[in-house]
Structures are given as structure tokens and as C-alpha cells.
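Apart from one protein chain that is not included, each protein chain of the complex appears where it belongs.
In order of appearance the chains are A, B, C, D, E, F and G, and numbering begins at 1 in each one.
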Amino acid sequence: MRKLLEEVRGGSIGIDEAAERLARLPYEDLTFARVDHHRDIRLGFPEVVLGQGKTVQQITAIAERILAGGSNLIVSRTNEDAYHSILNLAPEAQFHAEPRMVTVCRDLTIRGEGSISVVSAGTSDIPVAEEAAVTAEVMGNRVARIYDVGVAGIHRLFGERAGFQSASVVIVVAGMEGALPSVVGGLVSVPVIAVPTSVGYGASFDGLAALLGMLNSCASNVTVVNIDNGFGAGFVASLINRKPEAQG
Amino acid sequence: MRKLLEEVRGGSIGIDEAAERLARLPYEDLTFARVDHHRDIRLGFPEVVLGQGKTVQQITAIAERILAGGSNLIVSRTNEDAYHSILNLAPEAQFHAEPRMVTVCRDLTIRGEGSISVVSAGTSDIPVAEEAAVTAEVMGNRVARIYDVGVAGIHRLFGERAGFQSASVVIVVAGMEGALPSVVGGLVSVPVIAVPTSVGYGASFDGLAALLGMLNSCASNVTVVNIDNGFGAGFVASLINRKPEAQG
Amino acid sequence: MRKLLEEVRGGSIGIDEAAERLARLPYEDLTFARVDHHRDIRLGFPEVVLGQGKTVQQITAIAERILAGGSNLIVSRTNEDAYHSILNLAPEAQFHAEPRMVTVCRDLTIRGEGSISVVSAGTSDIPVAEEAAVTAEVMGNRVARIYDVGVAGIHRLFGERAGFQSASVVIVVAGMEGALPSVVGGLVSVPVIAVPTSVGYGASFDGLAALLGMLNSCASNVTVVNIDNGFGAGFVASLINRKPEAQG
Amino acid sequence: MRKLLEEVRGGSIGIDEAAERLARLPYEDLTFARVDHHRDIRLGFPEVVLGQGKTVQQITAIAERILAGGSNLIVSRTNEDAYHSILNLAPEAQFHAEPRMVTVCRDLTIRGEGSISVVSAGTSDIPVAEEAAVTAEVMGNRVARIYDVGVAGIHRLFGERAGFQSASVVIVVAGMEGALPSVVGGLVSVPVIAVPTSVGYGASFDGLAALLGMLNSCASNVTVVNIDNGFGAGFVASLINRKPEAQG
Amino acid sequence: MRKLLEEVRGGSIGIDEAAERLARLPYEDLTFARVDHHRDIRLGFPEVVLGQGKTVQQITAIAERILAGGSNLIVSRTNEDAYHSILNLAPEAQFHAEPRMVTVCRDLTIRGEGSISVVSAGTSDIPVAEEAAVTAEVMGNRVARIYDVGVAGIHRLFGERAGFQSASVVIVVAGMEGALPSVVGGLVSVPVIAVPTSVGYGASFDGLAALLGMLNSCASNVTVVNIDNGFGAGFVASLINRKPEAQG
Amino acid sequence: MRKLLEEVRGGSIGIDEAAERLARLPYEDLTFARVDHHRDIRLGFPEVVLGQGKTVQQITAIAERILAGGSNLIVSRTNEDAYHSILNLAPEAQFHAEPRMVTVCRDLTIRGEGSISVVSAGTSDIPVAEEAAVTAEVMGNRVARIYDVGVAGIHRLFGERAGFQSASVVIVVAGMEGALPSVVGGLVSVPVIAVPTSVGYGASFDGLAALLGMLNSCASNVTVVNIDNGFGAGFVASLINRKPEAQG
Amino acid sequence: MRKLLEEVRGGSIGIDEAAERLARLPYEDLTFARVDHHRDIRLGFPEVVLGQGKTVQQITAIAERILAGGSNLIVSRTNEDAYHSILNLAPEAQFHAEPRMVTVCRDLTIRGEGSISVVSAGTSDIPVAEEAAVTAEVMGNRVARIYDVGVAGIHRLFGERAGFQSASVVIVVAGMEGALPSVVGGLVSVPVIAVPTSVGYGASFDGLAALLGMLNSCASNVTVVNIDNGFGAGFVASLINRKPEAQG
Partner (left out) sequence: MRKLLEEVRGGSIGIDEAAERLARLPYEDLTFARVDHHRDIRLGFPEVVLGQGKTVQQITAIAERILAGGSNLIVSRTNEDAYHSILNLAPEAQFHAEPRMVTVCRDLTIRGEGSISVVSAGTSDIPVAEEAAVTAEVMGNRVARIYDVGVAGIHRLFGERAGFQSASVVIVVAGMEGALPSVVGGLVSVPVIAVPTSVGYGASFDGLAALLGMLNSCASNVTVVNIDNGFGAGFVASLINRKPEAQG
């Protein structure tokens, strides 16, 4: 754009032509500007590839391009084959079996001000909880995992209270009745991100019961993401926990 | 039936005719027998009139017939007009404004072995909770009311723990996310009857969220009744709490 | 807690420190107290492992820990592999093929006052009915099984009436239209626990039709558990049927 | 059409013109033919006006045209105002308060071979049951009404068995869990038409529970009409019960 | 019962004992009476086994018992293995590949007064249509099949009009939008039984769209059975079409 | 933008400042440009105000601003009060009682190439059909109305065939089972826009049945708009029917 | 029909017989006439076979008959086996791997006036987008593909704006939240056909979320087809884009 303006001033192109060019390309410029402008803000953001529905070849190709850029990489909902293929590109790649994620973590700077707690109800909820926890870690946060503390055994949750009452953000992962976020929400004064899971059977309707339960939470500090969306929860929690200086 | 058999023995009616008569009327007999046989078991059961969709005239007419029989009377989902009309029939009739019930309690025998606790989450759930509590009282139970102890303020529930941990049955009434029965269920070793209410808005879908939450409870001692069905919960709790000798 | 108080009295720790310690650990104490307090009440309760979503290794490890504690064991929704693995730990382990359960029943005391009847509508409902029946047996109850008595052949149900009218609690298992609990509920004066099953096709919507039917039952003594939740029904029925001294 | 063909033969119109005319008007002809052809088959069919959403003026105007044709008239889902207006046209008009219908029954021929039984579960289902019963009567059938025989009091249904086991078709009307058609279906060998009603609350979801229950009936002789569609049930039952000679 | 009465008259048993015995066994008697009474009415009814969820062994065992009784046999939702096993019991057994049914048709009497037409919308609906057609044939009806006449090509339906306008009952099978029963219903004056199928994708929601469409049919002569329930439609159509003398 | 470029060339503002200004305001420019660029294309488009949820004052204020601009005006889902208020601004305003619309039609140019047919199933669907028809008229189209031609009386639809087979676009409005668009779709070779209405009761679920029916239409030329969205259908039909030269 | 009329005129058949023949066959005639009349209009329409649920043999047989007729062929939702089989019949057959279609394109005439743009949100939506694009191409349209321009990266959509703002019709394919059609709808003045896809997880409920989003679009130029129905969108878009002279 600058160059164009200089040519306008220099008279090498007429005003009409300049106006037309500007009219035709603003979005490319905008796009460029936007990325540029956001460079600092986005500092430390990982690039994310949703593995679901992509071939190992496709994933590897995208990963290669991203790794060339130098940022951290998350491949979610993938498998060990993709991991081995990415390992060729980045020997520091890790496979997380439970959430079926591949991560490449080159930038280990801590960018979170406080810590993020990930609380989950049952053992079957752990894959989703791990997706959230690993995402938050790759995004530069200290993460505390507090698993298997369902509401029907409330004393265990209380025993682990210290682990989440000091956090800056709490992610709560639960299937079945989805009651845990309300209880946790009442015990902390920070934002709680609720992740319903598709764990359950019968009238759980693949996570619908948990989802509705969380949306109707009587704790005012609870917001909700999609069923099984551990990545989203980890991502938003990282945004909330971000140090002001990390925001650029 | 006895009379018929005596006539058979006496020869005043033939076997063919007797067989035919028995074939034609077994159900009436059965019906009679059943009621008779159950007289003891059902001792102390109130007669119940669902007021919803009935005129004051209809309710009064049914109430009159029941009161003649001497048992306790419950009219649910009714209004003050019906109350005034029943008052003419039974001066001891009471109107319960919150659950909109009329009761006539002539038999005050305590038939419950232990006590029944009615726990509710929010103030808006109280009408349904009262429907359960009043039903249980009319059926001869000691009832403890523990209201306004939602899961988002779990410490209040804990502060009231003594009130329900000594009960023989616990009724838990909750709208919104319906999480309370799971938490209470984990704190007691007795049956918990969960009553979802239609309290809430948006994604509560008139009690569906609470209903699904309760059906998916991770506490194994929880069963569920229909949305807003306080009467049913009070009724079943009374059956569970019944003294063996009260069963006849 | 006592020890701490003694140290306070003895002066070996200061009040500040004592207050701080008490502030930090109340829940662990509580937890401990609670388990302790419940020891008697919970006498005879089996430990339960939900097999669904766990590996044979995980199941075996949990089973081993439980069996060391001496209580009865139920593994639900599991398979024959898990059974063989548990057999190494407990030669008295049994595999129940229809409900796919493994049980280890070391304590054979009868703890139920009366008997529990399990009534089911169709042959396809039997696995869920058996899950309820086996659970109730392992929890020390006499169980009567009355299967294949659907409402469209009501005379068969009537022919088997004796089998459930003497029970203290009746569990009714049905798929399709879920009408059986209402009919049975009208024939008995005790609590009825309805279990909808996912048996059916088309507009049964995996048990939703049966579930809704049961929640809307016109019989007041019916409560409902989740679709296919035979275990829950057997568990609650056992709590209801429990001898007072067994609660002790 | 004949006339046209005669003109073709007589040469008064050419083949081209005849072909074009035939091409243009077949549907009008068809329409006419069809009505004509059906005159006998439809003998005794009432004309029906759905009152819902129409003004008294509109209803009266339509009724006037129909009454001129001489057939019986049914106005469904209407009110007393429409009745008074129709009374001016036909002094024999009747208002049926419960189903909110106006009927004018000029042709009283019995056209049904056997009788039609209308069985209903609760008192609140009576308006829909009456809509079915009145429709069947206006269509020339003997109708037996058997009301208030819900499945939770199965002995009452059995006591009334004689009333429906002799019918040629049975209409069963029920709200709440919608279990009655399955029970009745198992007791008769004739077609059963099930009508779910919107009676109920909470998880009845305005008749959905009853509808699903009936669609999943385990009795093979049950078919279903829309929620609250008493008219449809009475209409189809009349078709089934029709004497062969009445068909035409 | 007669024998008991004779003993009463003969004095070999007392009245008390007789009354008690009668009280205990009425249902068995009833059961017997009912079967007996229905023997004639049910003449020509096939015995039906729902193959779904049963092993070949179970199916064969049930089939053997039924075939001993001499009536026609239908095994629905089964496979070729079951067919081969039944072939050993009954060489006249037939396998119908599209509806996956096995039939043994020993009684070939025509019991239907008129004929039954089975109309279907698309080729994918044919298995369900055949289930209806074969059922009706085994129950002694003449059946006309009119397939592949969907509403989007209404002229084909009209071309085949003769095939269903002469029937006594019409079964209409359709997936997707389920519009065909309404159109056919408007063209005939006899009962129409609509069968929604699970054919379709996306917003057909496994037959829900077709089911709702049929329940809301603007043709008054339409009733509906469960999604994919060809057997039920064939069964009810046979009941409607039954000759009076065939009803016994 | 031009002015800015001229100032750049003239040197009255520097390149840095120009770049910054361009960076800050592109969207305003874009906005302006877009409106301008679209002026011709949008020629003859009415301005539309959704009356629902707006006060008469709000509607009048918006209408005044629009009328100043000279284009045609549509106020949908409004009432007679708004009409009288607008009448003060524009004496040619018209009130359409059935669809509850106010229109001011100043530009009467015919912009549609062919004609648009609006076909509706029942009399209760007419308000929605009229909303579509009036919208299309105000947008400069010839509109043919073919009402009350439901699929259960298919001969009436056929009799009116001429009315829609010559159209360039057909709008089909239907409630209940929503079958009409499929039948019409099969009879024409042009795009069909289906509008489900909330007309019906019971399992119509406020238009859901009709909506699903239309989405699953077996006619490939059918697309669907929201329930009761007559305006949207009329709008899209007008776009499709637009003369090329009217597109500017 | 002409021949019949000539025979009438010639007297070789009588008027009665002629009338009877006409009465019996009008629909066949009609059918023929209709096809004939539409020959021109339908010029260039491909014949379409829905492969889903058909065997390779069935598909090949239908394809052979169609190819004999000379029009273009589309087989949708099929596989490579069917392709190889059709290749024997038509060496110019093509397999489109992403949308799993086989096409035989013998008539390459451009029949569309303008161009059709196919816009899709994510890479997983491409198979459905390709089904739409290939359909439109086989029907003689110029097609612009603009893929991977989801609303969360709105600048990419803007960068590609030129690609769809010049189109005559825009097809927008999106899963997940289905927001893209509203945004695109606001940027163009032509009809937009929205195709929801079943891409997503959790609360996408197999495309329901996207479908509802599109039906509620705040852009008035959007209509919707069934979930994953790329073919339908391509078909309707082709009808809209058709040159007047191509309509015959």
C-alpha cells in the first residue's frame, strides 16, 4: 500500500488507477495487515490442525509448513501414524495417547500469569480433560490436573480443593449429569469453563444431558464449550490466563 | 362368591349355572376382593384427587364421596375456591398455598419408621418441594424440610447435612441443571428420590435439562419421577418409609 | 484431629499453627470421618466397577484392590476376558453372560427384609433384568424373576401375579412402549422401580419412548432410572428392602 | 367426453381440435368423474368442517352449502356461538360440549356392521374420546363408551372387558404414558386405533410420550393417529366397520 | 372350575377351601378360557417370531413348537441361517430375501374378503413393503404390489391407480418426506395404513420426518404404525380385510 | 478515497499519514462503495421492516426515513395501528389484513421476467401465502395465487395445474405434513420454494413436521425457508424471476 | 389419442368403447404428453441415479438404459466399482472421488446464463461442495469453486469475494455452526442456496445445528436444502441459472 502511495506521489501511476487498485485489493492488504498487526498479540499461540477427517499425508504436509514458521504445533484428534510421520519433521514431537494429540513444543516460555486447573469427574472423561490440559501446556501455562472427583463423592472434590482454588481459571470436564461445574463454580471466584463429554449411556444422549446441565448451571461464573471440546476449553483458558505483557 | 358356593352345596342352583355366573363376574369379584385384601396394606393411604382440569363442582363431589369413607384426602394442583367448597364438608380442611393443595387429615397416626427429608435447590423449587412434603405428612411421616441449598453454594448444603443424613428416604427437588440429587446421593446411604422442576429458562427446556441430569446421576441410589411431580415423590417416599406393622 | 488438640493443650504447637492446620485439612478429616461413620451403614454393600470403557488390565487392578478389602465385588458391562483375569484373583468369581457381569460374592448374608421381584416384558429385556437381579442378589436379597410378561398378553402377567404381589419392592424392566410398570404399579402397594431398555426400533428412539412412558406413569408408586440401568434399579431396590438391623 | 366423441364422429369438430380439448380438460373431467364415481361409495359420509381457525361466519357459510346437499354435518373444534348460528339453518343441530363439536344428523341409517368401542384412560381424555365417539355415531355406527379405565387400575378395565371384546373396532384414547392401547390390543382380535392425547404435564411433552408409547406398542393390532385426533380415529373406525352393502 | 363346583356340591371340599382356591386361581382359569374362547376368532392367524436379537437356535426351538401346533409361521427380521435350520423342520419353508423373513404357509385358505394393496414410494422402501405384503399373504389375503410410485412423479401413481382403488385396505410405505399416504388417502375411500421407513439421510432423522408427516396427514382415513413396521401394517390390514365368517 | 489520493499526489498529506488513514477507514469506504456499486443491482428492491417486537413509534420512524429515500416499503408482522401511522406519511400505503403487512408501493415497474405462482394447501396457510405473494408483487412481479389445493384432494391440484406450470418460480406453502411441495415439484421444471407453516396440532410440533417433510422432499427442485417465512420465499422468488436488465 | 379419435371418426370403433378406453388410459396418455411437452424444457437435464442402497448390478442396468437415451448421466453416492462397470458402457465416464460420483457427460453445451459459485467453509465440507459443483457442471454451467473460507477467518472470504459476487447463483456449503450462508447472503444480491453438512461433532448433532442456523438466516436471499444434499443444491442452482432459450 505504501509503495502504491509513493507511486501516486511520484506520479508514476494516476489517481484513477490507484483508486481502482485499492478497490480491488484491500482485503489482501487487510489480510496481510491483520496478520502483521496480530503478530505480537498472537505471540506464543500454537498453530492447530484438527486431525479428524484428514489423511496422514494431509496432516504431515500442513505440519511441515507450520513447523517451518517456528511456532508450536498441536494436531488434535489424530493417531500414532500421524505422530510417526511428524517425528521425521520434528524429533521433539510428542504423542499423547489419551487425547490422541501430537504436539511439537519449541517455545517453552511461560506466558500464563497464574495456573490453570483441569478438574474431571470420571476416569472416562480423562481423554477430554487431557486434550484441555495439553493444549494449555503447549500454550505456555502451568496446569494442575485434578481427576476423578465426581459430585457423588463430594468429599474427594473437597479434599482436592486446594488444587483448584488457587487457579486463575478452572476447566471442568464431566459427562453423565454434568453437575461438577456448578459445584466447582460455587467454590471459586474465577471463570470456570465447562466441557460436557459424551461419556454415559441411555438418557445421556451422547453428551446432551451434560451439555444442558452445564448451560443451566446455577453458578454465574460458568461458560460452556461444545461436547468433548477439550481443545477449545484449553485454548480459551489460556487466553484468560495470559500475562498482560504476553499480549504484546 | 361364598354365598354362591353355599347355594351350590345346598343345591339351590346347578353347577352349570354356577359356573356361568362365576365366568361372568370374576372381575367384579376380583375387584372387590382386591380392594378388600388390600384394606390392611393400604391402611392410612390418603385418597388423592388431581385437581388440574377439574371444576370446583367436580372436585367437591369427589371429595364428598371420599370423606364419607373416612380416609385422609389430598387435592393437588387446585385453588382456593375448591378449598372453600371443601371446607363446608370438612372444617379441618387446610389450604397449602405454595403447592396449591387442599388436605383433610383425619387420621394422624405416624406410620413412617424413620423420617423423610425434603431437600430443594432454589426458592422457586419450593412449591414442588412442599407438594412432596405435605403428601408425606398426610401419609403419616415426620418430614424435615431443607430448602435453598443449591450446589453452587455447596457449603450451605454441608451445613444442613445433619438434616438429611439421618433420614430414611431423601426427596431432592431441583430445577435448572438438576445437580443436587447426585451430590446428596453421595452423602447418604438411603434411597434418594429426585424431582426435576420446570424452574429455569432458555436451555432448561421446561425441566428437560434437570430431568436428564437426574436420570444420568452418577450416584447409584437415585431414582427419578416426572417433572414437577412432588406428589409422586412424597407418595413413594412414604411407601419406602412405612413401618412393617403399618403394612398390615 | 484429637492428636492435634492434645498437642495444642500440651503446648507443643501454637494456636496459630493449629488453626492453620485445621484450616488446611478439614476435608481430609471429614472424608475419613465420613467413611468411618458409614462403615456400619454400608455393611454388605458391594464395591462396583463399571467395566464399560476400561481395559481388562484396569479392571483387574481395581478388582484386586477391592478384593483385598473383603467386600463383595460387581463388575458391570464387562466381558469374559475380564472374568478370566479376575478368576485368578478370586476362584469363586462368576460370569453372568446375559448382563455381562462378573461377581465375587464372599459375604452371603441375607440382608433384605422381604424379597425383590424383577419383572420384565420381553426376552430382549432379560439382560437388563438380569443386571438388576444379580445386583440385588449380591447385595443380599432374595430375588424372584418373572420374565416375558408384556402388557399385550396381560393374562400371563396375571398368572404370575403371585410372584410379585408378595415382594417388598418390584423392579419392572421394559422396552418398546414401557407400559408394564404402570400395570404392575397398579397391582401392588409397594415401590416400583421402572427400568426403560433400549430394546425396540424406529420410534423407540433407543429407549426414549419407554423412558417417557415410565416418567408419565399414572401409577403413583413408580420411580424411574436411566435407560438400561439395571444395576441402579437393583441397587436402590436393595436399599429399600434393607433390614433395619442391617443398616446398623 | 361422450359428447365430444359424438361430435368427432359426426365430423362437427376436427380431430386436432378434439385432441387439444381432451388434452386441456382431462382433470376437470376426472374430477367430476371421481366425485360421481364415489357417490355410492361415500354414501353416508358426513361432510366435515374443521372449526379451528375459522370465524363463525365462515363456518356458517360452509355449513349452509353442505346442508343444502343433504348429507350429515360435523363441525369439529368449534364453540357454542357457531352452534347457535347453525341452529338457524338446521333445528336438529346438536352441540357436544366436551369435544366442542356441532353435528347435524339427518341420515340416521345404521351403516356399521358391528359396533365400535371407545375406551379412554382418564377423565381428562374424555373430550378426545367423545370426538371419536360422536364422529362414529354420525357416520352410522353403534358406539359403546368405556371411560376412565386406565392401566394403573387394570381390574376396572377387566370389569369392562365385555364392553369392548364384542366390538368390530376399538378406539383407545389415552394421555400420559399411553399404555392402554397395548393392554386392550392384547385382549381383542380386532383392529385397535390408538389416539394419544396431550393430557399430562412435564415429560409428557404435550402428548409426545403417549404418541411414542403407542407407536411402539407390542400389540400387533394397534395403529396410531395424531395427538388429540379423535375425529380421525372415529372416521377410520367407521370405514373399517362399514357393511359391505354400505360401500356401494 | 366345574370340577371344583362338583366337589363343593358333593361335599368333598368345604366352602372355605373352595372360596380360597377360586380366589387364588382365577387368572389361570381366565387365561385358559380366553385362549379357548378366541380359538375360532384367531383361526388362520399365523404365529409370529421376531427374529431380531434371537440366535438361530432360539428361533428354531420356538419355530419347532409352533409348527407342531399346525398354524402358519412367520419369522421376521431374520437371516438365511435361520431359514436353513427351519427347512429341516418344514420343507415348505420359504425365505424372502428383501424383507429377511422366513414363512411356513401350511394353511392356504383365502380369508380376506377383498384385496390388500401395498403401495411404496421408492425402491429402497421395498424391503418394508415386502414385509407387509408377505405378512398379508400368509394371513390369507390377495395382495397387489404397486411399487416405486413416489409423489414427485405423481403421474406414475395415477397410472397405477386402478391397482389400489379397488382394494379393501391400502398399505402405503414411504421414507423421506412420507407424503405418499396423504395422496393415496385422498384417492380411496377405504382405510389407509401408513408405514414410515428409515430410508433417507440428513434431516430424515432415521424415519422421524416420514413418521411426523404421516401423523399429520390431511387425509382422514390414514393411521400410522411404527417406523419400518411392515409386519404390523400387514397384520392390521389382514384384520380389517377379514371375512365375517373367517372371524368365527 | 480519491480525495485522499489527490492530496497524496498534491503533497498536502504525507505517505505515512495517508497509509494510516487508509488503514483505519477502509471499511467505511468499502461500505460506501458497496452500497454504491449495488445501487443498480438492487434497483427496485423494497426496504423491509420486520414489525415483530417493534413499537408503532419505532416502525413509523424507520418508515419515514425509508420513504424519504423513495424505494418501496414493506412492514411485515405488524398491525393496523402501524398502518394508520404510516398512512400519515404515505397516503398510498396499504394494509394487508391476512399477512398483517403494510406496503407502500411507489415504483410499480414490472421487473420479473415470468410470473410467480403461490400455491397453498389449506385455508389456514393463506396468511403465510399472502405474505409471500404481496412481497413478490411489491418487488415487481406478476403473481398467480392458487390456494386450498392440498394433496389429499389431488384432483383439485391437477385442475389448477395450468396456473403454476407456466410460472418461472413456484412458492408452495403448506402446514401439517408438508407434502405439497414434493407433488408440485414433480409437476414443474422450475425452482420450487417450500414454506412450511406452523398450522396443525399435536405431532405437527408447530411446523417441525412440515419443515422436515419439505427438507426430505424427493423432488430435486425444492429448497426450503424457515417456518412461516412467507416474506423470505417471496423475496428469493423475486430474485430468481428478475429480468437480466433489471439486474443492472 | 389421435389414433383413437381417427378410429372414432372412421367408425371403426364405437363411441362407448372409445369413451371407455379414454377413461382407462388417460394417465398413460397424460404421462406421455407430459414427457413430450417437457422435452424441450428438460433439454439438457441429466438423468440421475441415487447410488446409495443399490448394488453395482442395479446401478449398471439403470445406467445402460439411460445411456441408450443419450442424455448426460449422474450416479451419486456410489463407489469405484460402479465406476468401472459403467466405464464398459461409456468410456468417457468419470469418477469424482471426493463426492463419490460417476458422471457421463456427452452433451457439453453451456446452458447457464451466468456462472454458479460454490463456496464452502472447511476442508471436510468439500465432498458435499464437489457434489454440488459437479452436478452444476454436468448440467451445463460454468462453476467457480471457492473453498475453505469459513466465517472465523472472514478476511479470507473477503479476499475471495470477487469469485462469488459476479455469480448468478451462489451455493454455500457449511457444517458446524452453518454461519457462512448468512455472511455470503449479505454480500450478494442473487439467490443463495445453503447446504448444511453433517461435518462436526458433539452438539452439531450430525448437521442439525448447521441446518437450523441456515433456516434462521438473517439474510433474506437464502434458501436451504437437506443436510449433505449437494446434488439438490447443484440441481436447483442450475434451474435458476438456466438461459431462457435453454428452457425451450
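The working rule: contacts are C-beta pairs under 8 Å (C-beta built on N, C-alpha and C of every residue); 3 or more make two chains touch, one makes a residue touch a chain.
Values in this document were obtained by computation on a predicted structure and should not be read as measured data.
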- Item | Chains in view that touch the one left out, judged over the entire complex | A, B, C, F, G
- Sort through A:51, A:122, A:178 or A:191 and give me the one touching the missing partner chain. A:191
- Message: Going by the contact rule already stated, which one of G:18, G:146, G:208 or G:237 would touch the omitted chain in the full complex?
- Response: G:208
- Full-complex contact with the absent chain, from G:50, G:146, G:179 or G:195: G:179
- Note on the structure: Sole touch to the unshown chain from B:65, B:106 or B:155: residue B:155
- Note on the structure: Only one of G:51, G:122, G:159 or G:232 touches the unshown chain, namely G:122
- Query: Of the residues in subunit C, which ones touch the absent chain?
  - Reply: 1-2, 5-6, 8-9, 11, 15, 18-19, 22-23, 26, 29-30, 33
- Please give every residue of subunit G in contact with the chain that is not shown. 121-122, 150-154, 176-179, 182-183, 185-187, 200, 202-205, 208-210, 212-220
- Task: Could you list which residues of subunit A touch the chain missing from the display?
- Result: 38, 41-42, 45, 48, 113, 189-191, 193, 211, 215-216, 220-227, 231-233, 235-236, 239-240, 244, 247
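By our rule, only the chains that are shown with their structure count from here on.
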- Item | Equivalent interface positions on subunit C and subunit D, same or different at half | same
- Task: Consider the two chain pairs D-E and B-E; indicate the one with the greater count of contacting C-beta pairs.
- Result: D-E
- Message: I need the pair from B-E, A-C or C-D whose contacts repeat those of E-G. Over half of the residue-number contact pairs should coincide.
- Response: A-C
- Task: Please compute the C-alpha centroid of subunit A, do the same for subunit G, then give the distance between them in whole Å.
- Result: 39
- Query: So which bits of subunit F are touching at least two other chains?
  - Reply: 202-204, 215-216, 220
- Item | Which pairs of chains touch, using the document's own definition | A-B, A-C, A-F, A-G, B-C, B-D, B-E, C-D, C-E, D-E, D-F, D-G, E-F, E-G, F-G
